[in-house]
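As structure tokens, the structure follows; a few thoughts come after it.
Only one protein chain is missing from this complex, and each of the others stays in its spot.
The block that comes next holds subunit A.
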Amino acid sequence: MTVDRDNDLEGQIAEWRAYMQRRRELQHTDAEELEDHLRSRITELSESGLRNDEAFLIAVKRMGSLDELSREFAREHSERLWKQLVLPGEPDAPTAARSRRELLVMVLCAAVAALAIKVPGLFGLDLSGDDAGFYARNASLFALPALAAYFAWQRRVGVRVIGVLASLFVLGALAANAYPLADDSQSIVLTAIHLPLALWLVVGVAYVGGDWRSDRRRMDFIRFTGEWLIYFALLGLGGGVLMAFTANTFGAIGLDAEGFIQSWLLPCGAVAAVIVSAWLVEAKQSVIENMAPVLTRVFTPLFAATLLAFLAAVIWTNNGIDVERDVLILFDLLLVIVLGLLLYAISARDLAARPGLFDRLQLALVVSALIIDVMVLVAITGRITEWGFSPNKTAALGENVILLANLTWSAWLFLGFLRGRMPFARLEHWQTRYVIVYAIWAWAVVLAFPLVFDFA
């Protein structure tokens, strides 16, 4: 009987402790200290003749309301409301050991990537000189294999997946280097742009631990990509400041650091930043609010307003779009931005939530982007025969069509959702499925375009 009661009490105390630890104002040691207090109080009350459960109730009551308690703790430890970055504070040994190990492997991967970009230098390929073309088309091959390796290690993927990853990277390396592409050809520029995209999706396979068929995991990778971009941009800003200071402080004592910056600091830092950003996203996943959805919230209304104003201006002034050669690229980028805004709104959305004002705005954004893009396409088709199908034109047009198809169907699904005919999950499903189209396209540009266009 007493054993039963003791177990009961332990259970209750454990529950109380778990409840305390959910408050981020209260750290592990605080909860431990309070628990010690609670136990002392219970012991005293039991000794005075109360039953265990009664003693527990009174002790908890005397501890004070949790809200009040956390408020006082927050007032004393306001820094805890700011989630602390870089090193996790939890003292439980297994978690700490694991995050230390992850940190170590991350540093190792970053170092490998940073050294890898210096290896071609040993064979006489100069980073800043004539071999810039080599570095441009191979840039992603220095950082992304290390990143994939990090995820492969962290997700403990099987040998089969590692084999697939390795062969895809080898394929990418072959495509970038085996074709006889001239440094000033269009194809080499296309490869330099599309190979990173293709390999990024390969990294995605490692990111999802080989489980690339799962829609949920693909969505995770999309979320990861958005956060990664933000961290990468932030690290880039910091790196810029570092370089400026390096150049100017050494300049002040009459030493020229430009060479060091250009051949070491910038390239090694950039590839290492790829890995560090990824690690930051992973380590901070549960700690910080995701930024990409926040930015999406801010910019969706602004972009929607801009596009609607643009449409209104086109109608009002009756000005056609001036179809220059680069206009397709501009509108490709516009579609990419609209797609990004859509994706990151989806990624953070509660799938069960009912349609709201923001969803209508989102639909307005997508539809106005579509209308503008159709106008551009109509204006451009007449002239495409005139230009002929160069690699650049074909790639730009193909991307436009791919994005247009995605957004058209998204708009349709969105409309169905707003009218209450379709669940929101359909839209998410469509987007995660569509990732495969991007992969096929990017690989096609890298592998097939040089052949189709005769290495132009």
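Following the convention adopted for this analysis, a contact is a pair of C-beta atoms (placed from the backbone, for glycine too) under 8 Å apart; a residue touches a chain by one contact, two chains touch by 3 or more; residues count from 1.
Criterion: contacts and distances are computed from a predicted model.
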item	value
Among "ABC transporter permease subunit", "CotJB protein", "PadR family transcriptional regulator" or "Spermidine/putrescine import ATP-binding protein PotA", UniProt-listed name of the chain not shown	"PadR family transcriptional regulator"
Residue among A:E15, A:D53, A:E68 or A:D126 touching the omitted chain	A:E68
Options A:S40, A:S214, A:N248 or A:Q285, residue touching the unrepresented chain	A:S40
Positions on subunit A where the hidden chain makes contact	29-30, 32-34, 36-37, 39-41, 59, 62-64, 68-69, 72-73, 75-77
